[in-house]
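For this view, one protein chain was removed and the others were kept in their places.
Chains here go by letter, A, B and C, matching the order in which they are written, and residues are numbered from 1 within each.
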Amino acid sequence: MNKRIKLGMIGGGPGSFIGPVHRKAARMTNDYEFVGGVFSADFEKAKQVADSDHIDVNRIYPDLNTMIRTELALPAEERMQAVSIVTPNYIHFEAAQKLLMNGFHVICDKPVTTTVPEALELKRLVDETGLTFCLTHTYLGYPMVRQMRELVKTGVLGEIQRVDAQYYQGWVNPLIHGGESHLSAWRFDSKYAGASSCLGDIGVHAFNLIEYASGLKCTQVLADMNHVVNHVDLDLDATVLLRMDNNCLGLVRASQVAAGEENDLKIGIYGSKASLKWDQENPNYLYLISDDEPNKVYRPAHAYNTEIAAISSGLPCGHPEGLHEAFANLYAASAKSIRGEELKDGELPGIVDGVRGMQFIEGAVNSFKKGNTWVKL
Amino acid sequence: MNKRIKLGMIGGGPGSFIGPVHRKAARMTNDYEFVGGVFSADFEKAKQVADSDHIDVNRIYPDLNTMIRTELALPAEERMQAVSIVTPNYIHFEAAQKLLMNGFHVICDKPVTTTVPEALELKRLVDETGLTFCLTHTYLGYPMVRQMRELVKTGVLGEIQRVDAQYYQGWVNPLIHGGESHLSAWRFDSKYAGASSCLGDIGVHAFNLIEYASGLKCTQVLADMNHVVNHVDLDLDATVLLRMDNNCLGLVRASQVAAGEENDLKIGIYGSKASLKWDQENPNYLYLISDDEPNKVYRPAHAYNTEIAAISSGLPCGHPEGLHEAFANLYAASAKSIRGEELKDGELPGIVDGVRGMQFIEGAVNSFKKGNTWVKL
Amino acid sequence: MNKRIKLGMIGGGPGSFIGPVHRKAARMTNDYEFVGGVFSADFEKAKQVADSDHIDVNRIYPDLNTMIRTELALPAEERMQAVSIVTPNYIHFEAAQKLLMNGFHVICDKPVTTTVPEALELKRLVDETGLTFCLTHTYLGYPMVRQMRELVKTGVLGEIQRVDAQYYQGWVNPLIHGGESHLSAWRFDSKYAGASSCLGDIGVHAFNLIEYASGLKCTQVLADMNHVVNHVDLDLDATVLLRMDNNCLGLVRASQVAAGEENDLKIGIYGSKASLKWDQENPNYLYLISDDEPNKVYRPAHAYNTEIAAISSGLPCGHPEGLHEAFANLYAASAKSIRGEELKDGELPGIVDGVRGMQFIEGAVNSFKKGNTWVKL
Partner (left out) sequence: MNKRIKLGMIGGGPGSFIGPVHRKAARMTNDYEFVGGVFSADFEKAKQVADSDHIDVNRIYPDLNTMIRTELALPAEERMQAVSIVTPNYIHFEAAQKLLMNGFHVICDKPVTTTVPEALELKRLVDETGLTFCLTHTYLGYPMVRQMRELVKTGVLGEIQRVDAQYYQGWVNPLIHGGESHLSAWRFDSKYAGASSCLGDIGVHAFNLIEYASGLKCTQVLADMNHVVNHVDLDLDATVLLRMDNNCLGLVRASQVAAGEENDLKIGIYGSKASLKWDQENPNYLYLISDDEPNKVYRPAHAYNTEIAAISSGLPCGHPEGLHEAFANLYAASAKSIRGEELKDGELPGIVDGVRGMQFIEGAVNSFKKGNTWVKL
């Protein structure tokens, strides 16, 4: 019997949004056996999570060092092989560093670190160890995002003349307008979140999506930001002008204070012959528009899609798949990588995406601090 | 540690669409441990499925009787507790009957049987044994379908004056127009599929959705059907007029030959004050329309939803969930039922839905055979 | 200077919805000079309409006979040439008959008459006189409806296997549920409206659209109807099964009591290779869906459209046009016909559409009265 990969987790304790998503995604692939981890700084709470998730409480650890030491002492075939890092941002670097240095594959939330040098250091470690490092840029797991990238490669758009992405949410409004008490949220504290709230949490997804789907690289950024209320020290709303390596204009817009917006990540890649548009809230529709023929709507699970899109959807056409499946596609790609199987181009976002993301965040923050000037990435 | 329910499966071998969906849904809940079953009449193939799905090949059985006998011989805490039936229709009855008679909980695909008396016999057994019986009317697991039913209950629609559901697919076209060879498909053979193809496979979903969401009961049906091509003996396209118990008109339309339609299940419930509309391909939008105020769009994961809708979505708003999650909601409800936990109204479609579905199919087929006359359900 | 056609109107007085639409449509074409008519049985009110519409009050007449007599006495170049009939249904026949017999071209609202024999008599007169007779089936003026018909003609759908149209409105609810006082509405009185309210007012549009767009003819109908409340004698909600001349199933659904629906006319033509869908409330989108390639969205004002679609839109692409323009396209076609210019196929709905519509209404009403049996058209 083909063995499942033994998976651990750092973070994802009670109240975590993203921890359960990682666990569900891993289970959906059936490529992993979830064996334990460090779920919470509060050991009792961590054990409750383990219990409710049917995980052996003996492999719940009080801290990362204990986990590494104990697991390394286990026989190889029982030992944890890969670890998901789903903590607040500021822990990502140290945890990833230790795990990689001790031979564990890593699946890490974004933003990968809180500074560019940390990201570069992780890149060095990944290159050196040859271990798998997956950065869970969730949206790169959607079939139609992957199809978008492939369609761009064919040249059907002609010359790319503009790239736009936006990521709007509204969930921060009640926190900032409803009183001080909610501001303990770690995302608004640069100590825990890094130099940016809005760009670090969501703007970086938009940036990542642009480079992934268009195949272009951003060369410089000019950012405007808004903290919205006096008692918040990080950006909650931002606009970033991009210049791309083919000289076309790009744009990232991100907001955490757009009331009523849920998870409104959109991208448009505009070419001289045709353009592509995709919207995360309706992820199973990819629009190819042109002036010369009727607009086209690509849908998952059709023979006309490319191979990477095809392997990214698991149901017949018309049966909606969503974020869990996109996430699971990243876990599936990680499993392939861990097993040494060949990956399709674009199947596994990794440390390079992480470095680019940190460069974007840092560049944008610097641009704003310098009075909205251009900053090279 | 809270134990997971030990789950088996009948059917779902290589090439099956629905088997893997059941397995993935069960894994998503994390309420089940998938332990074995009878995956295929071809024992070697069954073992391959087991291997690729990381299931112990020793609990793959050549036939149902062997499985029941062997499992019953295991200690209670190792024994299979529930079994999913995902075979062609004609096997449902016999398998469910044997499983219920031997104390196994059952999770069964629809249509529940191929005749009304069989469905009634299963109902008798379920009532007698007190075992859990889940009929996987997938669409009843969607948060917005459940919200729809709750909104109807509040009376916001006024008097219901019309109910419509449609279910259109196009996948049969290449089979019937592309040559004889494909007609081995079991769905077109009444021996395996029962009295109907189109109504039995998809029309029954539309009917079920009408009764579920509107709270009305259908009292009689008048059906028109089309076999489309001479060499097919079952309906591939059908329209069924309904009369509901409040005397309003109802309608079920179903087609397997609507080229380009993917899985186009839609419902509208039209009232004297307001109406509700929902569409399976965009399941996270529920429309409440009226003449007196702006139309309203309900979305999952908001505090304004009812409790059953709330427990039916697992992600923050704006993160799309789809069919797997709807399916998993039925598995979660089954687990609650098996464990004796309290269910919300409408959380678990069961044998009563099965009996109603068979009455609908049989009534419609009889109506058509009698020259499109009304048939009481 | 190319002279404009001198146009008169019967009906369209104060409070009329459709009268002003006709006048605006005629003005949009700039093909007509609106010179007078019989706007209302109340002569004073008629004169007010004339004044507010900048029409010479001397050509407002107290009744049709006076109008005909007086106009015929004018020199040919001043004389009214065409007359729009926008009265309640029961007046259509007599007015059209007199006008045709006296040499006036006629532009008439639907339903063309209240009985089939009346419609046939008008057809005889139109054939005999060679005068232009336009039946304002508004929706046949939309560019994308015309494009739909042309696409069907190309055979791109393969064999047509199903045709569906629906027309849902909710405006009648407050009238029937809000008290008796509103029931003076002429549409609910068979003396003024003919044998049907819902099918006569809107169902007939759906039927007309099916035959127009699909190119198929309906051979028989089976109808179910609902008066909804005891104190209304006509249908307010109806479903009509159709059998088409290629043996495929068809369907017309119409409701005036679907709360919240505005003017929800939709059509789907489903083929063995592809299908077409169009929706009146978003009239500038025509969907061609198939299993083999991405779905296509046709939009007006593109070079890829057919010639009749091209001449039907007057703005560059992306500038929305709506019902007024569709209506104006019928007035433009009438002007071409009156001037003896060549018309495109499908450009001018006429008396043949009127006869078919009356056969549909009469057939459906008879089917319902006979207990939902098939009635041949």
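The definition used in the following text is that contacts are C-beta pairs under 8 Å (C-beta built on N, C-alpha and C of every residue); 3 or more make two chains touch, one makes a residue touch a chain.
As the structure is a prediction and not an experimental result, all values here were calculated from the model.
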{"item": "Sole contact to the chain not displayed, among C:56, C:292 or C:345", "value": "C:56"}
{"item": "Residue in contact with the excluded chain [from A:289, A:323 or A:377]", "value": "A:289"}
{"item": "Listed residues A:33, A:224 or A:279, member touching the removed chain", "value": "A:224"}
{"item": "Of B:79, B:123, B:296 or B:344, the one touching the omitted chain in the full complex", "value": "B:296"}
{"item": "Of A:120, A:251, A:311 or A:352, the residue in touch with the unshown chain", "value": "A:251"}
{"item": "Subunit B residues that touch the omitted chain in the full complex", "value": "288, 291-299, 302-304, 317"}
{"item": "Residues of subunit A (touch criterion as defined above) contacting the omitted chain", "value": "157-159, 161-162, 164, 168, 170-171, 173-174, 177, 222, 224-226, 228, 237-239, 241, 243, 247-249, 251, 253, 255, 257-261, 268, 270-275, 288-291, 295, 372-374"}
{"item": "Subunit C residues that touch the omitted chain in the full complex", "value": "1-4, 17, 20-21, 23-24, 27-28, 30, 51-54, 56-57, 169, 171, 261-264, 280-284, 299, 314-325"}
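Criterion: only the chains that are shown with their structure count from here on.
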{"item": "Cα-centroid distance, subunit A relative to subunit B, in whole angstrom", "value": "35"}
{"item": "Centroid distance [mean C-alpha coordinates] between subunit C and subunit B, Å", "value": "42"}
{"item": "Computed distance of Cα centres, subunit C from subunit A, in Å", "value": "54"}
{"item": "Contacts with 2+ other chains: residues of subunit B", "value": "171, 261"}
